[in-house]
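Supplied in structure tokens, the structure appears directly below.
The other protein chains are all here in position, but one chain of the complex has been omitted.
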């Protein structure tokens, strides 16, 4: 569990490793990379993975619009019902899946998430996507890649590679949800999921 | 949420809103090319029906199958149950087969409660209608239909039915739908009025959190939704009312009465409808009548209930805090 709730007294407070301007810069860079590699991004659809991936997708879409002068379709893809760890906790609240009106058939879907860790979320997202349509290609953009992959998955666009130990936690905060932009590095209170 | 869904009274406002919100997401799955989710793979849902009810059974069956659960239909008719096997032995059989949830329809009020509390089975029990007691998923799909129509599918997320005026008309005495709706709709903040001839109002109704009227005309104009209950013709023979004609005239919904409802107001019916009895064909076929929508919504609601009960190692926790991302 990567929850940051109920921080124990003994634990050192999570410290910011990236601040608002860093995040803005990284998103701008990723947007440029997308335009470059996707040849103008004219058939790209951005799908953010709730919660924070959706906000990042919207920000990226705005930057892409600035660069290309066109509106880039953006939506959200909830992966809850495709997770492989559903039986490890109480039934989870669902988030919204919102596929842009023109769909994803034959397009390049760019999945957007905040942190890439074990890769299981992305595996679930690929399954979810398969039930919705058949994109020409699927790519992945993340703000932070913290390593420790448990599946053969990699990101196409990475804001920052952040080497971490399994004892550490990475938490992305975004203004839309948390009131500020930051990436926090902390120490978990219990054994990480991978060691259980 | 509790582990079983026996009574609408077991649901808090937050539970109920969570179910409606979840159903809204489930409804969107129905618009996809592939209407199936892998969520309950490996789970077994048993539909244990002691009463014939094809509509409710196929609704639960469709819900469970869309969530990839294995579905076993156990109908009492023609089985050992009709040859005197007890509910207990049936339950022990289902337990041995590893049922994660038992959806039970029974002619005796309280049978699902008994099944859930007797220790006969370990899985979740979902009441699909018991005697004249309750039918909680029907009330949930009714509330879902009202919220979609009166508040809006997207605008309704997170919302209840505060201040909406709902009128339920017909055989309240024998209606499990009415009982569940009174509990659920008042929990969701609606104001409920029951309308029936005095013979079809239960003794002790004055303690229910709702109004009672014997006069349909005095309430239709003030209703956001008018729910017509099915009235069985047998009731006439037991002297609950004199004739079908008199019932239809005093308590049926016809075009003229519908015209006096507010413009936005809807007509609901849990089905199957007795056209010409509690509802005229004109009303039943009008765009204000949500009977067909209610059937579609029933699948979404039952998907939501099954998911929230079986989608984890325990039922969903109703709280504002959602766990943050894990195992990215």
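In this document, chain identifiers A and B correspond to the written order of the chains, with residue numbering beginning at 1 in each.
Just so we're on the same page, a contact is a pair of C-beta atoms (placed from the backbone, for glycine too) under 8 Å apart; a residue touches a chain by one contact, two chains touch by 3 or more.
One rule holds in what follows: contacts and distances are computed from a predicted model.
Q: Going by UniProt, what is the name of the one chain that was not included in the view, given "Dihydroorotase", "Putative ABC transport system permease protein", "tRNA 2-thiouridine synthesizing protein B" or "Twin-arginine translocation signal domain-containing protein"?
A: Protein name of the absent chain (UniProt record): "Dihydroorotase".
Q: Of the chains you can see, which ones touch the chain that is left out?
A: B
Q: Kindly state which of the options B:18, B:46, B:111 or B:248 is in contact with the chain not pictured.
A: Of all options in B:18, B:46, B:111 or B:248, contact with the hidden chain holds for B:111.
Q: For the chain left off this view, which of B:176, B:230 or B:302 is in contact with it?
A: The single option touching the absent chain is B:176.
Q: Go through chain B and note every residue touching the omitted chain.
A: 86-88, 106-111, 113-114, 117-118, 130-134, 176, 179, 202-205, 207-208
Here, only the chains that are shown with their structure count from here on.
Q: Taking each chain's centre as the mean of its CA atoms, how far is chain A from chain B in angstrom?
A: The separation of the two C-alpha centroids amounts to 38 Å.
Q: Touching residues of chain B toward chain A in the complex: what are they?
A: Listed in rising order, the residues are 18, 21-22, 25, 28, 32-34, 36-39, 67, 307-317, 321-328.
Q: Can you name the residues of chain A that touch chain B in the complex?
A: Within the complex, chain A touches chain B at residues 1-5, 51-52, 78, 81-82, 85-97, 113-121, 127, 130-133, 146, 150, 171, 193.
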